[in-house]
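Left out: one protein chain. Kept in place: all the others.
In order of appearance the chains are A, B and C, and numbering begins at 1 in each one.
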Amino acid sequence: MIEQPKNFGFGEDETMLRDSAAKFFSDHCTPDKIHRQVANNSNIHRNIECIWDKTLWQQITDLGWTAACVPEAAGGIGMPLVAAVALAEEAGRAAFPSPLISTFNATFVLRECQTANANAALAEIASGTPMTLAITNQRGSWEPSDTDVLVDNGQLSGTAWFVQDARKAEGLIVSARSAAGVGLYYVAANAAGVLMTADGIIDLTRDQAHISFSGVNAIEVAAPGQGEIALAHALPAIQVVLAADMVGAGEWLLQTTVEYTNTRIQFDRPLGFFQAVKHPLVNVMLDIDRAKSLAYSAACAIDSDPERKDWATTLKLAHMAKANASDMAVFASSRAVQFHGGIGFTWECYVHLFFKRQMHNQMLFGDAKYHRALLADMLIGKAV
Amino acid sequence: MIEQPKNFGFGEDETMLRDSAAKFFSDHCTPDKIHRQVANNSNIHRNIECIWDKTLWQQITDLGWTAACVPEAAGGIGMPLVAAVALAEEAGRAAFPSPLISTFNATFVLRECQTANANAALAEIASGTPMTLAITNQRGSWEPSDTDVLVDNGQLSGTAWFVQDARKAEGLIVSARSAAGVGLYYVAANAAGVLMTADGIIDLTRDQAHISFSGVNAIEVAAPGQGEIALAHALPAIQVVLAADMVGAGEWLLQTTVEYTNTRIQFDRPLGFFQAVKHPLVNVMLDIDRAKSLAYSAACAIDSDPERKDWATTLKLAHMAKANASDMAVFASSRAVQFHGGIGFTWECYVHLFFKRQMHNQMLFGDAKYHRALLADMLIGKAV
Amino acid sequence: MADADRKDTPEQAEFRTYCQDWLAHNHPGKPPVRIPLGALELSDPKALTWLQAWQKSAFDAGLVGCDYPVEFGGGGRKNCQTIANQEMQRAKTPFFPNIIGLGMAAPTVLFHAQDSVKSDLLPRLFSGEDIWCQGFSEPGAGSDLANQQTFAERRGDSWVINGHKVWTSLAHFASWMILLCRTDKSDKYNGLSYFVVPIQTAIGKGVTVRPLIKMTGETGFNEVIFEDLVVEDRYRLDAVGAGWKVAMTTLSHERGAGELVTPAAGGMTQEDTKGANTGSPSALIELAKNSYRNGKTAADDPLIRDEIVKMMIRQEAFRQNQRRALVPQLIDHPMRIPLQNKLIGTEFNQDLAEIAYAIEGPASSLYLNDDNAPGGGEWQLAYMNSFGVTIAAGANEVQRNILAERVLGMPKSK
Partner (left out) sequence: MADADRKDTPEQAEFRTYCQDWLAHNHPGKPPVRIPLGALELSDPKALTWLQAWQKSAFDAGLVGCDYPVEFGGGGRKNCQTIANQEMQRAKTPFFPNIIGLGMAAPTVLFHAQDSVKSDLLPRLFSGEDIWCQGFSEPGAGSDLANQQTFAERRGDSWVINGHKVWTSLAHFASWMILLCRTDKSDKYNGLSYFVVPIQTAIGKGVTVRPLIKMTGETGFNEVIFEDLVVEDRYRLDAVGAGWKVAMTTLSHERGAGELVTPAAGGMTQEDTKGANTGSPSALIELAKNSYRNGKTAADDPLIRDEIVKMMIRQEAFRQNQRRALVPQLIDHPMRIPLQNKLIGTEFNQDLAEIAYAIEGPASSLYLNDDNAPGGGEWQLAYMNSFGVTIAAGANEVQRNILAERVLGMPKSK
């Protein structure tokens, strides 16, 4: 049993960072502003765009968000994971269109590599270069060992799928297989031989692409053959940050729906009077609180156990956080649209921004069923 | 596609039989009467009793219920399965303590045997001899191929578990394995070498036992080695009749709970005013109607396809009926207790009679998950 | 329904054979453009025109309005619409575009309009030449339908209508609207009256139609604003103040609980419609066998399998419910099953489409504008659109109240 702080590690710095993020979003990134920005064209068959506000990105870089979880040795601030969790929660609450989460994920992977090349990439992140992971194959496998990209003396060939915020990222962290096993490589997004094909996705606050590599020169960032283990060590942090994003978005959906049902009058009463509205919204709240507490505890477990002495607990809490948050995200989104009635079904109502982000979040890096199946093997033992 | 009557085969005779059964129960078998009879001793550690009203049994025999589904050739009335379904539904609605369902199940198995010995047993049933099946092993397998009883030149040895209404039955239909495969045997309940050990069960309207056989002389009722297939052919009928019992009991639970919540005043309103009460009860109604329609259609499929030309449809509908009814039974019981409040939690309130019967019904011959897993293999194909 | 179509009356049997023959030679074949899942999703005029031609040919052949009186364009038959519907389903035909006309306007007009209006309007309604829309919902009158603010003021032999309707599907294609509005502000329920009003011919003359965009990005429903629209009194259905009663005729037919069976075609498969086939668990199985979750075939995942089977059970139960609803000795309350249909059907579609996300894994992020989207992204479209129906026509919360109060006899929640 590893010692953990009662407050999950939310000290003054982390709390201050969270509050400043909340203020930042309410100042610069309100739902109406985002809606005008990313939802100005509702045509399903519009060209696949990648819309985001680079000036906001510059500002959050200046605020040190990208540097927050970069180790000091690599030019970062070296804050604990809970700092990223706090930022992700606020980003989710604002449905923030940016490569922040993807850059965090790249950070978590690079932190595990412990090489000069990895530290160089981390330094870039600290100074504001958006990066993302290209580690998923066409069959949507989240296993670190699965990649469709091959590496042959330093050159990458093959295709990586479901790359998040791909067209916002300037650097890619690619997993590729060689005789030595799965390695991790840094590639500039604009390097020769990199062909990015944008995906037509539903989530308006992200972009996604599949990326084919043909003989692309790459810098190996993990020790040879150590890429798979580095990915495995980073996955819990990735899952937890996604859970935090869902918690923030879920809270927005809950509060917005409560406000609407408190004011919308039907049958001479506010909708919120009716238990058919009220009780499901209470259930949404219960789900959010579970997901939140699990996300914080998982992040705290990671922060408290750098040597992975009690890795099983970390894995367990991270799977639980992602599983719970994913189910919550689906439920909270569905109830928000339902209880907003006709207006919630329209494009002009902001609910759909969060609905679509949540449906994207819930599957990313594994949906609830996936994580529960892994938990079953851990906690019950493999079925014979 | 086999021709089926629009009315599921509920002709005049079947409808008349059902209505007469409903009248019979309201005359002779009201909940208060049953409660006085089977629930007079609430002590958990009371001796395990087997309480039922043999005079009622004589009366329903005289009414021809046991003969209803016995083929005319074997001295029965030769009515379709929907007749038994109608009787089972009314029996469930009355939580009728009797070996009726068990005797039906024995009937369905014997009907499939097509032997002189089987017809002799059927004749006994037609004339009112209660019988039951002893075909389940200690591991609770519902597969016709699984039995812990062995047969060696006409003598049975081993133990059958979870035998329903065992101490009410005068005849046992036992599945036993020999070199020839699984056979079916008739044994008098009081035959030498039959040791019946009563189980302490929760359901107050049934009795259950495990029965050990030591060198018991038995009459083979199925053609040698044909017992397994006879059982397999009878299972859909058995599942459907159990589903019908659950539908009847579910309807009692629904109507009784509706009446209670319409009269019980809290917060100056009847409980039934509150959507937290009313919407779950509507969901119970939806479940009951599904289970009812599926049970009728499965029974009708069996009646319409004596040559089993479209056996897959019969199997499908029977599995669906039992799966749906089992889930309904659990849900209807739980909501009935919850919405009856404190009084529903007491021994003196009749709800627990039905609650306990439903929890017994839902697992008997396989619970919902079990039947859905079989359906998955049928409808999706086995998983690799 | 496959079972219910046995043991026909002689008239039904004869008519069934006729339908089969006609359909064998007059199936419209494959559409030239993508056809959406249902008429309410229609946004492409080309699709509409093609579907109108199909409806007209079916009408000319006597497969639409079979049970309506001959003098109003019907077939004058008895219980034959259900036969035509079954055979059109079996023949995998496209659906009819004039769904609101056939399902809601026609029975309401038949039971409440004067004969001259019936013979004027019903034939072109049946043929699909006139598309109809429904003017019930208002910004302040959603589930609380009786809270109508749109007002019709009597002026001699006609009425002047002012107000604002929302969520009116098909209004951008509609020639006529069934309109519920207020004629007396002093009485919530008895102050309502019911009209049929022209839309297309009145645009710019008192009617404005503005498209609303759904969360899916599709158009398809609209705001309709009335500014001093003048309507002849003959277009009023039933008495002044009887609007609520007339609306109940509309709604009971919408809920499948009305006297008349709605003419309904359909059954065309995904390939044929170039569109979605997201309405059935078998389509979900198809999807699961061709989709990967975390690198493995989704159809092999025990949890996915269980979800799919649950939906197949609900589907079969729905079918058998409809069958049982027609057998008087097997139902204790005549409305018990019909009033369930809207609730069960819409939640079925919602739950079905949600499962597709789990089946598709990360590919569930892809939409109609991505060539790699499993099932063309139609499952995600269907999931989002499913909320349109769980909300519309009396949100399902209201449906549960109706069932509790009318069928179970529980106290009113309002």
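Here is the rule we go by: contacts are C-beta pairs under 8 Å (C-beta built on N, C-alpha and C of every residue); 3 or more make two chains touch, one makes a residue touch a chain.
On a predicted model such as this, the values are computed, not experimentally measured, just so you know.
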Residue among B:Phe8, B:Phe162, B:Trp252 or B:Tyr296 touching the omitted chain: B:Phe162
Query: Touching the left-out chain: which of A:Leu253, A:Ala323 or A:Ile343?
result: A:Ala323
- line: Interface residues of chain C toward the undisplayed chain are 302-303, 306
Task: Just the residue numbers, please: which parts of chain A touch the chain that's not shown?
output: 1, 3-8, 10, 15, 254, 258, 261-262, 269-270, 272-275, 278-279, 281-283, 285-286, 289-294, 296-297, 300, 316-317, 320, 323-324, 369, 372-373, 375-376, 379-381, 383-384
Statement: Those residues of chain B that touch the unshown chain are 42-46, 48, 136-137, 139-143, 146, 161-162, 199-203, 208, 210, 265-269, 274, 276-277, 330, 334, 337-338, 341-342, 344-349, 351-352, 355, 359-360, 362-364, 366-367, 369-370, 373
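We adopt the following convention: only the chains that are shown with their structure count from here on.
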- prompt: Per the centroid of Cα atoms for each chain, what is the distance between chain A and chain B, given in Å?
  reply: 52
Task: List, in ascending order, every residue of chain C touching at least 2 other chains.
output: 301, 397, 400-401, 413
Message: Using the touch definition from the top, which residues of chain A touch two or more other chains?
response: 274, 276
